[in-house]
Every structure is written in C-alpha cells, then in structure tokens.
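Let me begin by presenting the structure, written as structure tokens, before commenting on it.
The complex appears here minus one protein chain, its other protein chains still in place.
Moving on to subunit A:
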C-alpha cells in the first residue's frame, strides 16, 4: 500500500515539475534612485547604476540586462570601454568592477568578471586612493583613475593590472604649474579627466581648485597648464581637439585654446546675479557649422536655484529644459556611420525618469520612451491585470492612446543596440495602474517592455482645487531664462480623494469601472469619438440608518454639473458616490448583467448601470467597532495625532520652563530624568505580541474585502441563478440571489436581490477570495467569456462548490446547501497569512494539451504558493518578496496564466512567473561592435609609446624618485610586484 502511494506521489511530483517553475523574469519601469549613467556609442547601449548597487543596461526595445553588485553600495560612475562589450563601474566604497556581456546559448548575459580596489602605501591616507574621476581610454586597454589626493593612476584593463610607471603623481604636476598660480599649494582632487578626441595620447586633468593640465601620455609630461580662477566642475574637449571648455562653480564656463595659454572666452550664461554651478558642459559640432552647446545647471541662485535645468543652445535657439527632479547625468547621441555626425538626441537621466529630446525636429520635442517609463509619475495606488485582450479592443485603446501622444517626436527610439531574440508574445496583456491623481494608466504588459498605451483621467468629472489655467508649460514671451517644462514625473496630487483604489475592466465589452478614495465609483465606456456630456452622480447610503455613527473623514468629491468634454477613449457615463465617502475596498463588474458591485468599510451595494438604479445596499458595520464607526481607514491620522500630541507636550514643557525660569535648572533636570526613565522603559519593554482569539468586536470586521458574481445553484440544486457574493474582514460571507428580467425587458423591469446565505467563518479571519467551482471543479468563467467562445461553458450538471479563501485557510463548501467539505489550513500550520489570491491556469511544458487550474496565493511572509483546485492541496511554494517589504506584498497582482507583478520600488514592477509555459523574460544578444578593426589598429599604436615611455622615464631623476613613491603606494604585495617586473622587462 505504502509503495503504491509513493509511486503515485512521484508521478504527481513529475506533473508538478511540468506545471510549476518559479522565476523572477524582468523588472519593468524606472530604476529606483539612479545614481550613474553610462553610454556606449559603439554598442548603442545605455547603462544606469543605482544607489542600491544595481546596474542595468538597455538597448533597443526588449534588449535589457541587469546586474547587481555584491556590495550594497551606490554606483557612482559607469563607463563603457570604447569599442568593447565591457564596462567599468565605480562604487561608493571605492571599488571598481568590470562587467561584460557574454554570449551563452545564443543570448547575452551580463556578468561581473573583475573587481579592483586601488591600494595605497601602508601609511597613506585613504584619500590618496579614493577615486573621483575615471577615464576609459579610447585604446580600450587603459583606465585612468583620478583620486581625491590629486594623483592619476593608470590601470590596464580588463585585468586591472596597475601600470605604476605610467601614473601621474601630484608632484609631477605641481612642478609644472606656474609659480604665480594661486591654488598651487593645494590643487585638490582630480575633478575631471578627458581625452583629446583628435589625439588619444593627450588627456586633460582637471583639479578641483580649477587647474587644468594637458598631459602627454606618450612623453609622460605636461604639455600645458591652464589656470582658471574658479573651482572646476567639468571639462569638455571639443571634437577637433582645438579647444577645452571648463565649467565652474560660479555658473560660468571658459573656452581655452589648446597650445595657447590665454583664456579665449568666459561666459556666465544666466549672469549678473550669482549663479549656481554648471555641473557638466558638452559642445558638439554640426555639419552646418553652428555647434550645439549643452550644459546642466548654471541658473541664477536666488530666483531659479531650485530648478533642475539643462540648457541647450544651437544658433539662435536657446532653451532651458526644466526637469521635475534632480539631474543625474546626460549624454548626446550622434548620427552618422561613425556616430560622429550631428547630434540627434539628448538623453537626460533625472532622478525619477529618463527623458530623450529629439534635437533634429523643430521645437526639440520629447521622444516617447519604450521602456524605463516612470510608472510613478503619480504614485501607484492599485493595479489590475487583464490577460488576452481581444484584438478589437486592443486596437481601439491603442488608437485612443495614440491621440494622446501627438506631442511626442516621431523619431524612432535612438538607442538601438542589441537584438531582441524573445519570441513574440502569444497574447496581448494589459496592466492597468491606478494613481493618486485619479488617473488610470494602461500598459502593454505582453512583453519585456512595459510600454504606455493609454492614460485615462477621472479628475475631469469633479471640481478640484487646482486651477486649470495654472499650467507651468506656457511661457511668457521673452522670459529669461527661456524655460521649457519637460518630463512627466509629477508626484503632486491636487486632491488625494481622487486616488484610484480599485479597477475592473471587462475585455469583451470594453466596460471599465474604477473606484476611488472618496467612495466614488465610475463606470466608463470606450468611445472612439470625443463627447461632451454631464455625468450625474447617484449617492448611495451604505449606513442604512445605522445609529451612533460619526464620519470624521474627508467629504465626498464635488461633481461638475456642467457638461464636460471627454476626449476619445474611456468616457464615464455613471457615477456612484458612497455615503459615507470611505475608500472603496472591493469592486466587481458584470458586463453581461450590466451590474456593478462595490464595497467599503461600511457595507456594500449593487448598482444597475443600465437603468442607473441602485439595487441593493447592505450595511456590514458592527456597532461595537469603534474605529470603523469613527472615521476613515487611515494610519496617517494616528501618526498625525501622536505628532500633534508630542508637539503639544514639548510646547507645554517649554512654556512651563519659561514661566518658572527661576528654578528652571531643577525643572530641566527633572524633565530629563523623566525622559530618561521613559526611554529606559521603552528599551526594556521588548517587542511583544498579544495572543488573543479574534472576536466579532475587532476593528473593521465590516470592511468588505471581496465581491464576486456567479451563475450558480444557490437556492436549489435544479435551478441555477445569478448571484452576488461578498466577503468581509470579519470572516463573513453574504450571498444574494439576483433576479434579472428577460433581456427584452432589461431596460424597464427592476432587478431584485434577495438574501440567500450567510456564512460566518468560525476563525473569523478576513475573507480574501470567493470562487464558485463548477461540476468539473474548475472556476466559473468570466462573464461574456463563454459568449465569445473563449471558454468552455461551465458544467451545470454536476454539483457546484464554493471556495472561500480567508487569510488563514482555504475551505470548500457544497452548494446549494452550504456545508463544509474540505479545507486547507495555512496559518495554523506555518503562521503565514494570505495577502493576495488569484486563479490561474497552468499549462504543462511537456504536452501541449495538459493543464491545470490552480490558486495562486501570496502570503504575508512574501511566499508564493500554488494550491490545486478543487482538491485544495498545496503544490509548490517559493519565497518571492521579502517579508519586510509590505508595500511590495500589497501591490502584487496575478495574471490568469501564472505570472505576477509587484512593486520593488515606487517606480518599478518586478515580474515573476510560476508557470513553465508562460514566461516573459528578456532574451537578447549584443555582439562585439563591427568596428573591431578600428580598435585593433589602435592597439599596436599604443604598444609602441608605452615601451618608449618607460625608457624616457628612467632618464629623468626627479620623476623616477616620484615613481618610487608611487610604487610603494600601489604595490604592497611583493609577489605582484615581482610579477609586474618580469612582465615589463
């Protein structure tokens, strides 16, 4: 018997392996806290480093790579090695890392291949080796590292071999500085390192104090010293090699001619009054002669010091691009076969988004980004995923979206590196995100690139405090500086009540319902034409005369009475406002029955949107639940309260101190003693948890967690009827039988709802899911799914079952007579609680035609479980989200095919998959650039000088003595020293 069972188990295990497989596949959105930007013109790749130590590479849409540094330090600089597939990152902890894109099974992988830390002499200050500037030499073999101590170290890559004889020490530089230079004593750190584009043997070293030294790498000596009077911010060597531009902390920049020792031109663009520093300056030539000059910063300190600007000047065109967040870095993409032509696009990385400006079209419009979109342009408040969108609906939404994007440039995405090898997505998926400002954004979630499709704003229906004329974008003529607002990151919400809390889209009918923070529920219809209409609001009182209730929360939103012009797309035609205007916590739409059900912490309602009539209201409020009786579900309030209290306490103590300042010293003493005692008490009291059975008087037991429509056997086993199910926080499930009139009388005859069942779960845990299983044990299909021939019609012959998922257990009840059949306990066995639940279909990766339906569950421990249906047996379990990441767990949504999304930061979705068949992950190939010949030509060129250089070095006494110091600074490892010696000789 036992043996028999085991073979059965192993068979099941095999099936499990064919069905389930967990992987985190791709990160969508914009990296949180970017800290560095890199670009390879030869690979056409863009690299972003973040403060958490991640490095992300992006090329053409679908081409993306991600790496994570072991050290949890911020990436401060990213540099691609010219004409190679390697890149170097500098971290906050002063370590350098070498990454490469390695081909493996036809796709490229981002791998870390080396790690390096500059070592100083035994007693040296850490500043000697603290890297502040990095130059990846165009030879592709050298890395020049400028340090805080003012030295420049030369390192051979990719092996990170220190070439100590080629180091440029501070002493070598100071000896060549003119005696009258004011900052001679202290040059400060190396601020900038730039290579002469015309002669790769020349580099300019810029020191913090302002000194610029043009150094000849071949002859190992300074060629020229330039002594600006201001502290240095950045250096740019013009294309022809003739000029050096330096930008300074006082908002000025200077142009210096190489070879001559006089300042050619100094300019403070936003001058006269004190200005902020110009942190980076770039000048690029064009075919028509007028160069493009771009610089960041330099704004007048007093009036515009808080703006984040990049100024672009080309001939008469002068624009100060005004970004909504801090500028991290920018670069320019150039045209032409050698990418040496006219600038075509300006790529700016700001703290919250990536903005690409088309420099070739008139007015320099913004190019729409296919990836790295700021999901959080307004904070995400909820998300909803819809799989397998019918083509027709997809096209209509896309068309509506295209009309919104006319202000974007027509230019193709200019970053085109790599090949996307991922197969075309099998279906069209939409991810809908609700935002704090009342918008719903539609994202194409079919593939690796999460790209925006359409944006819906619900704010137009209401009166808001914001004045519509208060548009930052319109600039008055002749304004100086000539600002232009760019970017879409705008975290400031006009009215938090507009926030979207729940979304439900019917993909077959194109009906959408959204619900918000102030108890507003809207039903919207997709219309291809613009329409002007008035949206009438229906107020639904969920309290039903419950006494003793005081609503202390926000008021309901003011609805506009006058007609509003709605652009093509989703247009609201029904608005329900709950009273009290609490956050909507559950929402479901049945487009076939034309009904929408909604719930708040006070109760739930059922609304007929065809007749625009309320059908049912049920108050679930428990009169002994004080918290729910009093106000909105908000933790902020209590924080505010406690803050207020503590402020009051402080003020009181201050007042009392002032009053009795005679013996104030004693009072202070006393107060301090009391504070200390309090602190000690706080430290002594450990974190403890109360063990208590849940009672019906717990807080928010009436909060409606889930609403569900089903056509099932609720009254008797021979007639199936439409039904509405509602589950509450207090472990209660309500079921209603709905009587729908015949289709021909649907417009006139009223719909009625009659209470049929009520289940009070003994363990009183919040109900998070209600699903009705048909005779085959599969969940009922979505409304209209059968009508569109997309799902098998449910089995109405066998007996139906009710699956109730609470935070603590899964339970199957029989229908129509409700009695418990089977259950699976989760919390009682491992202490985790269900946070999110979804029903998904898993296809086998071995045979095309085998698949199973399973429940996907995310627990408060951050684990993802798959639970079989209808036997409710645990199948697989994988850790997915850190348990401390509460917002990540709260944001998780599941797809119908075993994938899921959750927020890893306010701006990024992580996509994961539990399915073996449905996997969306990047598969891309980046090849070593074709201009390899160019590179190999240069190599021998450099080989020669390096050997001649050593000979010149040995002849010069003072230099060699300095070198010895450097040797000590660099090599305290004897064996390595010997090795290098042998290499050189």
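Just so we're on the same page, a contact is a pair of C-beta atoms (placed from the backbone, for glycine too) under 8 Å apart; a residue touches a chain by one contact, two chains touch by 3 or more; residues count from 1.
As a working rule, contacts and distances are computed from a predicted model.
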item	value
Chain left out of the displayed complex - its UniProt protein name, from "Eds two suppressor 5, AGD2-like defense response protein 1", "3-dehydrosphinganine reductase", "Par-6 family cell polarity regulator alpha" or "Dynein axonemal intermediate chain 3"	"Par-6 family cell polarity regulator alpha"
Among A:375, A:765 or A:803, residue touching the chain not depicted	A:765
Omitted-chain contact residue, chosen from A:287, A:391, A:687 or A:743	A:687
Residue in contact with the excluded chain [from A:820, A:876, A:890 or A:925]	A:820
Residues in subunit A touching the chain absent from view	686-694, 754-763, 765, 808-809, 817-820, 823, 825, 827-833, 860-861, 883
